[in-house]
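Of the protein chains in this complex, all but one are displayed in their positions.
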Amino acid sequence: MKNRKLRMGMIGGGSDAFIGAIHRRAALMENGIDLVCGCFSINPEISLSSGREYFVPDNRIYYTWEEMLEKEAALPEGERMDFVTIVTPNRFHYAPAARALELGFNVVLDKPMTFTLEEALSLREKVQQTGLTLALTHVYSGYPAVKEMKRRIAAGVIGKVRRVFVEYTQGWLTKRIELQGGNNAVWRNDPKQAGKGGCVGDIGTHAWHLVEYVTGAKVTEVCADLQRVAEGRPVDDDACAFMHTDQGFTALLQATQIATGEANNIRLRVYGTEGGMEWRQMEPNILIAKWHDRPEEHIRMGNGGDFLTDFTKWNTRTPAGHPEGFIESFANIYRNFALTVRARHAGETPTEEMLDFPNVEDGVRGMQFVETMVQAGYDSEQKWHKWVEK
Amino acid sequence: MKNRKLRMGMIGGGSDAFIGAIHRRAALMENGIDLVCGCFSINPEISLSSGREYFVPDNRIYYTWEEMLEKEAALPEGERMDFVTIVTPNRFHYAPAARALELGFNVVLDKPMTFTLEEALSLREKVQQTGLTLALTHVYSGYPAVKEMKRRIAAGVIGKVRRVFVEYTQGWLTKRIELQGGNNAVWRNDPKQAGKGGCVGDIGTHAWHLVEYVTGAKVTEVCADLQRVAEGRPVDDDACAFMHTDQGFTALLQATQIATGEANNIRLRVYGTEGGMEWRQMEPNILIAKWHDRPEEHIRMGNGGDFLTDFTKWNTRTPAGHPEGFIESFANIYRNFALTVRARHAGETPTEEMLDFPNVEDGVRGMQFVETMVQAGYDSEQKWHKWVEK
Amino acid sequence: MKNRKLRMGMIGGGSDAFIGAIHRRAALMENGIDLVCGCFSINPEISLSSGREYFVPDNRIYYTWEEMLEKEAALPEGERMDFVTIVTPNRFHYAPAARALELGFNVVLDKPMTFTLEEALSLREKVQQTGLTLALTHVYSGYPAVKEMKRRIAAGVIGKVRRVFVEYTQGWLTKRIELQGGNNAVWRNDPKQAGKGGCVGDIGTHAWHLVEYVTGAKVTEVCADLQRVAEGRPVDDDACAFMHTDQGFTALLQATQIATGEANNIRLRVYGTEGGMEWRQMEPNILIAKWHDRPEEHIRMGNGGDFLTDFTKWNTRTPAGHPEGFIESFANIYRNFALTVRARHAGETPTEEMLDFPNVEDGVRGMQFVETMVQAGYDSEQKWHKWVEK
Partner (left out) sequence: MKNRKLRMGMIGGGSDAFIGAIHRRAALMENGIDLVCGCFSINPEISLSSGREYFVPDNRIYYTWEEMLEKEAALPEGERMDFVTIVTPNRFHYAPAARALELGFNVVLDKPMTFTLEEALSLREKVQQTGLTLALTHVYSGYPAVKEMKRRIAAGVIGKVRRVFVEYTQGWLTKRIELQGGNNAVWRNDPKQAGKGGCVGDIGTHAWHLVEYVTGAKVTEVCADLQRVAEGRPVDDDACAFMHTDQGFTALLQATQIATGEANNIRLRVYGTEGGMEWRQMEPNILIAKWHDRPEEHIRMGNGGDFLTDFTKWNTRTPAGHPEGFIESFANIYRNFALTVRARHAGETPTEEMLDFPNVEDGVRGMQFVETMVQAGYDSEQKWHKWVEK
């Protein structure tokens, strides 16, 4: 693996899918990964045309994921794929991921990791048993400014953390566009494909993950309110929660998909005894630091910034003022995942920098988060609910 | 009253107090009010020196509020004050306000209106009995952009309101500065002076009031979490709540005074079926309108804006691009209050525009809000609490 | 004068005029000035109705400025006005201002100070002869953040100043609205009322003044381009210039009134060897400091800010996060002017803080600026033009 690029396969990601294209760009951008095979759609015609569009040879374009995994596993080591990226609706994450691990393939999965918590626990077991690597694309933790925030908080620059506010505001589900069909909203609002959570699974998990990622704390208890605001929608499209954590601080989480006119508005704020930090995803290259005794600082990301940690610069590609975005953030997960896979393949221990991507443990906790929120969010009597461990 | 300025007296507002000076500027700015008398401090020396600094003649500078009210009442109608502004800690609102009303004086009060809900109910009764005018300085509802938001929502431009987010974030109580003395934090963190609520009364009431003001809805039920984040503080310094309203929409309220580094960060967002509206107090001259099918609009206030309602322009002093601020917002309350007082004095019915200032009913509901939040916010078992009517 | 408010008269400022109302609010806000008389319009009916609206007694409402000045001068010292504010078109500044000075009245004038440079020189002579005080409302220099910028630059925090950019962008003259009549554009675009400069006099002077105010430098030479962009307009509506200064740094000035859609967009940036500073009038409470070796700072104004100079706090009314605006900035000029008038009346030397308002010298230089720009701006051959001293 040392003198060659990693070989990537894809399940899902046909030319009619948005997120598949993002995965490919994120994987390929750093010139360390090649796309070598895929089953790009359950529709064979789309799988074939997509594969050709991506310059995959016809004999590596597959029509079922089962066929793909078996045939790839049967190829000689010098040819077969090294890992598989699975970008299908939540309902179809577990089976191919589990089988891929069994056959010795590393895995990249979109969040939420699985359809049920049980599947997540099973997947964790397989990862532990095989020693393989699984990355979960909680993309927002890939942004340099989020990483800078994490490191500064860990270094104590804002003192002891006392209060966290996270919000994730979208408006694209204002209308029940899932009824029109032909869009990403269809499976997301179908409990048979998305699972118990709607908004809470789709974007709530990202918001929750940011809280745990930047602070290092674990949520222990929530008081939540889940709503199905758009009339007749079978899953939640709005969620909020008060959260207790094992570090003593509390967090307020707010996620919605019916905030008409909002694009993809994530805002994370962490306040400690000595200062506060704020980050907004739509202007992602700035970390705002606030102090009780000196002016607010707007810390601009950039690989040459003397005042940034090496950890952040490692995840940055351009000098200050040359904006990076969503795809670069995604690419950080792929790059770090790939380095970890290489290191483990070579029998080496990956460094902390390499291991800095969301993994199967985050996936399990993400499913626990959905489970906890759904239990608490529709309960109108009991205020606080313990984090669902299993 | 027709051919002369209104005559204003003050209780509190000595030269060592911040908010008193704001009241004076707000009152005097429009050239319709004169400051004629006052008991500016419980410290006689400060009262005297303050009065002289404000060019009040010595014989109209008083040393107790009781003396002031009785002596002013005894003056001939052509001389005595028309209304009194009371800017003392919450504990000392009710007695002078009640007595002023009994003696026939109109009243301006800071929020929260009283120390207890019972006092608020009593004050309402006195206002109803006397037919006098009482204004409460919920200053943030005085901003033109908030008024424009209210009118547009009422006109249905964002469709049916479905979700409201309001946040009020401050950091000045991060440290327990009340222990040092000599500042505004002392009485605010003393339950004997401030009442049951800390943050919830001081700024939570403003946040709650904005929700009811812009939507016209009434909160009916809350699930709340009140915290005393700074160690040892006897009152809450952080509060949040899920809220149900009589219009069916829900609101999320968040107020904190321990968000280190935050100045006075109010942000109000209302989302309907067709659009959303956002306002931020620290850039108060912009109203942001968001749509699901067209670009975001940044609507700049200004008295010449063809696209603003007359209601808004009536509350605006400058053309677009000439920023107005906190004091002008305050002045709108005073101007509208003064016009209402004049109209009533002349036996006329004030117009809707004149009556557009927070009144005794807002004051009663504000105290109910504090009562409700305190009951709900420390209850760790029961999730939802009905609005406390009495 | 010690134990009473200053008495203000007005020439112009009828109820149909925007800027007159701003002057009154700015003067009255601080409770140190009363409006006692005025000739509010050349239209006697408007003068009368305006005066009554402002609660001026009928016997102090005048119908010509000549009458007003003579009659006020004839009043006993305990009654007559202390100063006169002149808010008429440029053409009508000099005569009343000159006569007022001759009669012993202090004067407040809007910019540009006069119709011609000769008038400005004459006015300076009268001020010097009488020892009276003249303030010019270059309002933008009244903002706290501009003052903070000035003090920090003087203290050397950004090193030696090397480059200044100032822009003033408006769009209200995009169309030739002066042809419709009935608006502020009429006299401004009539060379017989406004003088030689259009945009250059109306807003260019503000931009130029900010450069000299914050740096303390004097412009020595310009290369300018004046344009009459809207077809048929007789005066410039767009101006830009490269400028040399006596401190060695250069400045780029840009002013326009045909930038469609722009409100009142002033942006001032000063760069030194060690740092840079930026201020934007439409979010006026923030001063941005930029550094070559540390993050950008957003310095928020507020009278409690420990990191602000006393000079700035002296010109600030509210704590951080409570926005101040255009009228407060205007009020700073009036307050400082009033304190200077009082001090001089009492035979005292005004402090540097008191004297911090634009004066007759700024007025003379402003007229020189217009003269210089007009000479240089239409000359298509010669690149550089010396500052016109006379």
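Think of it as A, B and C in the order they're written, each chain with its own count starting at 1.
In this text, a contact is a pair of C-beta atoms (placed from the backbone, for glycine too) under 8 Å apart; a residue touches a chain by one contact, two chains touch by 3 or more.
Treat the numbers as computed from the prediction; the structure is a model and nothing was measured.
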item	value
Sole contact to the chain not displayed, among C:N43, C:Q129 or C:T273	C:T273
Contact residue for the chain not shown (choose from C:T114, C:T137 or C:T256)	C:T256
Which of B:E297, B:E361 or B:D379 contacts the chain that the document leaves out	B:E297
Positions on subunit C where the hidden chain makes contact	158-159, 162-163, 165, 167, 171-172, 174-175, 223, 225, 227, 229, 238, 240, 242, 250, 252, 254, 256, 258-262, 269, 271-276, 289-292, 296, 379-384
Sites on subunit B contacted by the missing partner chain, in the whole complex	289, 293-300, 306-307
Interface residues of subunit A (partner: the chain not displayed)	3-5, 18, 21-22, 24-25, 28-32, 35, 52, 54-55, 170, 172, 262-265, 281-285, 300, 302-303, 317-328
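Heads up, the rule we're going with is that only the chains that are shown with their structure count from here on.
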item	value
Most remote chain, CA-based centroid, reference being subunit B	A
Cα-centroid distance, subunit A relative to subunit B, in whole angstrom	44
Centroid distance [mean C-alpha coordinates] between subunit C and subunit B, Å	34
Two or more partner chains touched - positions in subunit A	289, 296
